[in-house]
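These notes concern the structure reproduced below.
A single protein chain has been omitted from the complex, and every remaining protein chain is retained in its original position.
Right after this comes chain A.
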Amino acid sequence: MKGGGLRAYALVYLLFLYAPILLLPIFAFNSGTIIAFPLKGVTTEWFAQMWGNASLRRALTNSLLIAVSSSILATCLGVFAARASTRFAFPGKGPIMGLIMLPLVLPEIIVSISLLVVLLSLGVQLSILTVILGHTLICMPYATVILSTAFNSLDRSLEEAAYDLGETRISAFRLVILPLVMPGIISSLLMSFTISLDEFIIAFFLAGNEPTLPTYIFSQLRFPKQIPMIMALGTVLVLMSILLLTIAEYFRRRGIAKTGAKDTGGFL
């Protein structure tokens, strides 16, 4: 069969990627405490345990707070950066954009330690706020790239037309540019949210005593008794990710249909 080898390769590849994730719900509903086959019986006890766990709830709220804040911050700053880089010429543009993109290639552990040193020497108390700042820093490159693409695809005369028709610079931006880059903004928010939510190293160094989801999960892995509950948590997180992506894709497609732009591929 033509392409049989490639087909098999693709199949093995997908299996390797997703089979571990498929195991999550299986063990989340398994009544045995040991993560191994054969399965024992069906239970929802681990979900109940997860629900009743106060420190897990705290970690989850912290993580959500951090992810929402840093994704909004990174996206707002990304809008400024993207607009500046696509619309204006100014001295030092290349180096400035380069510095924004730098966290993309810097080892995260170096970034975390540097931030820790700076924050401590400034006398800043480690808290959720410091994690938000760190996450904003590492989300900025992604936000900037996504938003630059969105801003770049806009015809410059659209803004001029709005200005010419009597709007101010600000209202022209609000009425014309913002709705047209909205898919980019949503993509940027989503991307930053996802990056922040499962970020471990910065959270580990900068959170002080506050747990985030990844640091909490890491700390619980030492106790084999807790592992089924972590499986249940993983299942919930996977479902939520799929839900989030679906919603984002819905809005992206609706945006494309509304403006008649060409679909250049999204998440799904």
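In this text, a contact is a pair of C-beta atoms (placed from the backbone, for glycine too) under 8 Å apart; a residue touches a chain by one contact, two chains touch by 3 or more; residues count from 1.
One rule holds in what follows: contacts and distances are computed from a predicted model.
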Given the choices "Acetate permease ActP (Cation/acetate symporter)", "Spermidine/putrescine transport system ATP-binding protein", "PucR C-terminal helix-turn-helix domain-containing protein" or "Sulfurtransferase", state the protein name listed in UniProt for the chain not shown. "Spermidine/putrescine transport system ATP-binding protein"
Looking at the full complex, which residue from A:P20, A:G52, A:G98 or A:P179 touches the chain that isn't shown here? A:P179
Can you list where chain A touches the absent chain? 155, 157-158, 160-168, 175-176, 179-180, 258-261
